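Quick one: this structure, given as structure tokens, is what I'll be asking you about.
Below, a portion of the complex is reproduced, with chain positions unchanged.
Residue numbering begins at 1 within each chain, and the chains themselves are lettered A and B in the order written.
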Amino acid sequence: MVVGDFPEEVDTLVIGSGPGGYVAAIRAAQLGQKVTIVEKENMGGVCLNVGCIPSKALIEAGHRYHNAGNSDEMGISVGEVKLDFTKVQDWKQSVVKKLTGGVEGLLKGNNVEIVKGEAYFVDDSSVKIMDDKSSQTYKFKNCIVATGSSPIELPKFKWSDKVVSSTGALGLKEVPEKMVVIGGGYIGIELGSAYANLGSEVTILEGTKSILPGFEKQMSQLVAKRLKKAGVTIKTEAFAQEMEETDNGVKVKAEVKGKEEEFEGNVLLVTVGRRANTEELGLEQAGVEMDDKGLVKIDKQCRTSADNIFAIGDIVAGPALAHKASYEAKVAAEAIAGEPAEIDYTAIPEVVFSGPELASVGLTEQKAKDEGYDVVASKFPFQANGRALSLNESEGFLKMVTRKEDGLVLGVQIAGHNASDMISEACVAIEAGMTAEDLALTIHAHPSLGEITMETAEVALGMPIHIVK
Amino acid sequence: RGQSSINRGSSGKIKGLATPYVRQLAREMNIRIDDLQGTGPAGRILESDLQSYSKESPSDHHT
């Protein structure tokens, strides 16, 4: 022990300041705990710095650039559209800064103590926090671990200035002429389409039979169609084998449907998954058990095998999503406060900010059948909705899965403009155990995209107004 | 990611169908919501169901 390392005593210690950690810290403080949060990099974690937020900002910029000249049909034409990518990046960073600065303010406003450094468990009641210069021991009563996840590096595709993770892709200094993306999951699709919209010639290599394999085929097909229209090449059943650096980029060899093909890009983005940051934490020394994937095992209150240590977010099982992390954060904070909180949600929404947006909550038709439900699956197209037409955004559909016997809403999938806004209603409906009838009988504003939800519910009841049965 | 999830019984039989608030209330009242039969649409358990349950069996709901 370094001379002078008298342990500091803290009440609730939160490790990591992503949407798991900072939300946990704030809620714990609101519930009367004295909270200390430790972060080794940037306030706000992956989500605010190199995840959800900057990706959405870049997507919006791409969207605006790509669509600037797209209103011809509506009588609006523009002269040359110019992109100043440095400015795009500056703007994106300004959004990030507003939010990360906000988080810091919120933590302070809730009297949370902020410590910069990397935490490492010494035992089940203390950690060492190291920064560049020194190390300090902290003894805690309770601890919430929210150290998140990191992009997986493939052995044959080592990170470099040409081979980048999502983090690198978000920070590019210029729009690459050509970009190859390994991985057609949501991160690859979001970033690939952002750069395609910003002018890159993009090729996406996806191992399974379709991009966005977690979504229904009809939904991912809409996205694939739009991507192709934007000039993106999509290769499915494509497995990148190895690469070679060239003067101004990389050459990727891949097996595509059994045949070898070669792809060139100035930048190669690899998004093949993320790994929980649980390896260099000393969790073993604290008696915190993990499963064989390196995820921390927790109970309904987010409590680990060590009674006073909780874990939330990307380091525990379930979809690696910010809103799941924040939800678990609140449960853990309340559990520590002695409240009867439990992970008790019915459904977690999933959104892809592609073109068009995809959103899904609850069960898909297939999943519901697999779980033994007798279901009705109903669909309604955006093109029969007045609001969608008046926005000139009439592509897509909403699909609702209901239980046959009573119309209970089990799942909603949306592919279309503002699906990310529309899904909230479905979340609330599923969470509250509402039926198709409940949604059909709720007056929805005209004209609005919400009417699509109402009308799909009417399809489920066998009486749609705006499509013929 | 990409796997729609739903956090209700996995056997095709939905138990404890209620709004999040009612589910929380049940926890606070120490009632196992799975034990209740709801009177709302689709068998939804209402706040009033909790109240009548706790009146009926005041000693029942201790874990």
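One rule holds for everything that comes next: a residue touches a chain if its C-beta (ideal position, glycine included) is under 8 Å from a C-beta of that chain, and two chains touch if they have at least 3 such contacts.
Treat the numbers as computed from the prediction; the structure is a model and nothing was measured.
By label, the number of copies of each protein chain in the whole complex stored in this file is given as A x2, B x1.
The rule is short, and it goes like this: only the chains that are shown with their structure count from here on.
For this pair, chain A with chain B, the centres built from the Cα atoms lie 30 Å apart. Within the complex formed with chain A, the chain B residues making contact are 1-8, 10-12, 14, 17-20, 23-24, 27-28, 40-44.
By the touch criterion given at the top, residues 185-186, 212-215, 318-321, 340-348, 350, 360-364, 367, 371-373, 403, 406-408, 410-411, 413, 430-435, 437-438 of chain A touch chain B in their complex.
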